[in-house]
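Only one protein chain is missing from this complex, and each of the others stays in its spot.
Naming follows writing order (A, B and C), and every chain is counted from residue 1.
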């Protein structure tokens, strides 16, 4: 069994990592750190895990983590991972980072989007931005992985095949990403914004412009498109706990037939278990809906075309805590360690829930 | 007191018309028709009105309606209003229609968007498409009014000032409207799609392209812009009962400052009680959110700019059953009859709810 | 116009008092105090009131409040009202208190239920515990009113007629009150318990025993029953913002017919506008449901009998912020000031919402 540790395991993403890793057939979860809850049972913080594990949180200690782990997941806030990862990497651990700290290749982008000067720019080049469905081979040969932001991965999975398919002639200046996300995406810390009476039944445009995930989406899409792509992103908080729907509006000068889009998607995702295509003629779920991926690592993808406006609407739905975070990180670890990509991630979504 | 009737009053919009008209200081609700519920107490169908009114539904009868009403609201399904309104108009009644049947000026558009040949195209020219904040004077002189679709009015109120302000140089080919709407927008008829277990916690892209409200939005915007404007609209069902958020993504070749947008909005809406500008620096509700207009006739409007992408995000929030239907219809009636525009509509939104 | 002030108007109950009093035909709202928000516009704290009022919060000052008000509502936390009310009363103001501080007649009960020794026990006798449907006349002659707790008033309205009707022979030792309440009942202060991700979709038994409202319910019921009545109360937080359903399980040695219960209820509540009886044979709302009173001052009451177990189930539903707080307080003020009981409270519930 490969020994796995989690640094900063008390948040929602940490809780999902623990839940999933506890039943992973190839790894043993040895360590879950939390400064605040060191010494506490994990189930006191993640109450769903009561009766499931007797693990306790430990305080972070580099020597202990190194000694007890072969791979480590870091679920630290942005700007915190950079303080831990250089030592973990130097100690020879394989690392899967879930923060934004090693997602962008160009260190200057950190000043622009995150407001800090990156202290270990050399490491940026060693990290692989891990979207298994897109760069599986690269992940297999990596030892440092950066797992994408939740809205970024949903959007990247919806758009990459379309930008790669040059024959679609997608307009690179008018790519609109209108994302809808549940409350768990903003973490477990109470505030007036997350107070139930203020948060119930909202459609809250909390980041109509300038969302940081734009940077990583543009990085991937520009790379695949072979030129600078601009992403116009708006993020909305909606009335649910888990899930993201990314509605992507694209334009093309050409008339685009559904068959061409099918070809682009199938060409890239054939054999990718966690991608499901949803484009039905009947039933309540004719297109992707985050309700239908809850509790799973699936990313559902669908699309619609509108000839009148020259538009393609590409849609993707994920569980933000799984494919948008812990699940994608574990899937990527599986590849890095040579395991079956699906190991520990085979749960079907719950429905109805 | 002006005598008012409602034709087809058993749906959700009918229920709101009744609720609001019952306390309107200037009118008396004399008639509420329903083929299905004729003879039943209104409160059996609209159970919130128990104890509020002893009115009963009556079967539709042209002579009776004509005799007992000075103004009539028609809340019939699309394609049904055209069967009633020519007679009502011929009988000299003032009419406020809430269906789509008299919204479009060009009869050919009905073939394209609604799949029927319009049987009374001559009436189209006599109907005023009523958005009081935009064409108050026209409404004052009309006797036949068509109240806009719910997503249409939200979007029109957000966009008209920006398209009118020529100096903004809004790109007319890339206007994206990403709308989010509650369940009441699809009416009271049960189906698998509206079954609670299937509908709870969804973000369902039910009309990613080709939404019929595009037609009326384009009609208004093209008129104000002085040239053909294309609207790329996608509609999503979200997890709430009332409310619409319309997120409109616009592009301009120019760098647009917030002050310029303020000027455009204030120029058009100064003195319009039901428009509120929401663009705060703190608090959970810094931009429009349908949660905050629940139960009222307000339309909240806000915006954000993004220089990097040349984008303006214009946002509007309404209660779809009030400003999106019954409230706007009554506000328009008030103008048509020379009443205070706010009569019967002064209720503040409920919060929290 | 009678001049009205509100002390401590920044909470949810304060917000409802402001909203309702602003459109009350007989009073003028002159003052709304808030230590924290003094000088701020009311709509910054109660964002639904944007565009509705330009009122600002003022700091509390006895002289100013006294000078500017004929009646004052106090919406202070329990244990705080006692620090303000003696002076307000001494200054000759009429007072409607919404805290628990003057609800109980026996000062010793404050030590037991609230953990403090009551500092002004003499005032307890001068306060009238105001449930207009039960003690209208007493309220009319009072100048100091105490408005009941939200779960208390729902329960008292459901049970008083049944305990008054001696012929029902209700067992006074087995009165079970199983209450379900929305999030607004716990106020506007964020905490882990009210964090959306932790609060969504719960059925949380937050006070299975020992709820403080038991004391006021027992006080009223014991008085009407003429002997000590014990109330076994459990309170649950459920997944909504507004509303209370109180499910009351009673037992009798006698076989009880529905007609007898009808008689008890109608005997007491005939002529009480805000009581609606709900006991239908069909439709989704055959019995009281808080969904159907949202935004109104109604209390819906219904019941069921079960011969096999000798049980009566009495049910009541209210909007906790209106009939459970601000609405009942205003209704009581109306009586105290000789106004129409319904003044300012005529809004029908919203539906669907």
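Basically, a contact is a pair of C-beta atoms (placed from the backbone, for glycine too) under 8 Å apart; a residue touches a chain by one contact, two chains touch by 3 or more.
Note that this is a predicted model, so its numbers are computed, not measured.
**Student:** What shown chains come into contact with the chain that's not displayed?
**Tutor:** Listed by label, the shown chains it touches are A, B, C.
**Student:** Consider the whole complex, including the chain that is not shown, and state which of C:35, C:204, C:266 or C:342 touches that chain.
**Tutor:** Checking each option in C:35, C:204, C:266 or C:342, the one touching the absent chain turns out to be C:204.
**Student:** Out of C:146, C:219, C:247 or C:260, which touches the unshown chain?
**Tutor:** C:247
**Student:** Just checking the interface: what residues of chain B touch the absent partner chain?
**Tutor:** Counting over the whole complex, chain B touches the hidden chain at residues 12, 183-184, 188-192, 194-201, 240-241.
**Student:** Touching the absent chain: which residues on chain A qualify?
**Tutor:** The list for chain A reads 12, 15, 19, 22-23, 44, 46-52, 183-184, 241-242, 273, 276, 278, 283, 285, 292, 294-296, 298, 300, 346-353.
**Student:** Pick out the residues on chain C that sit against the missing chain.
**Tutor:** Looking at chain C, the ones touching the missing chain are residues 173-174, 176, 178, 180, 182, 192-193, 195, 197-206, 208-210, 230-232, 234, 236, 238-241, 243, 245, 247, 249, 251, 283-291, 294, 302-306, 308-311, 313, 315, 317, 352-353.
Definition applied: only the chains that are shown with their structure count from here on.
**Student:** How would the chain A/chain C interface be labelled, same or different, where same requires over half of its residue numbers to be shared?
**Tutor:** Same residues, largely: of all residue numbers at this interface, over half are found in both copies.
**Student:** Measure off the straight-line distance from the CA centroid of chain A to the CA centroid of chain B, and report it in whole Å.
**Tutor:** 38
**Student:** Take the average of all CA coordinates in chain B, do the same for chain C, and state the distance between these two points in whole angstrom.
**Tutor:** For chain B versus chain C, the centre distance works out to 36 Å.
**Student:** Quick check: how many Å separate the C-alpha centres of chain A and chain C?
**Tutor:** For chain A versus chain C, the centre distance works out to 47 Å.
**Student:** Can you list every residue of chain B that touches 2 or more other chains, as numbers and ranges?
**Tutor:** Those would be 241, 283, 285, 294, 352-353.
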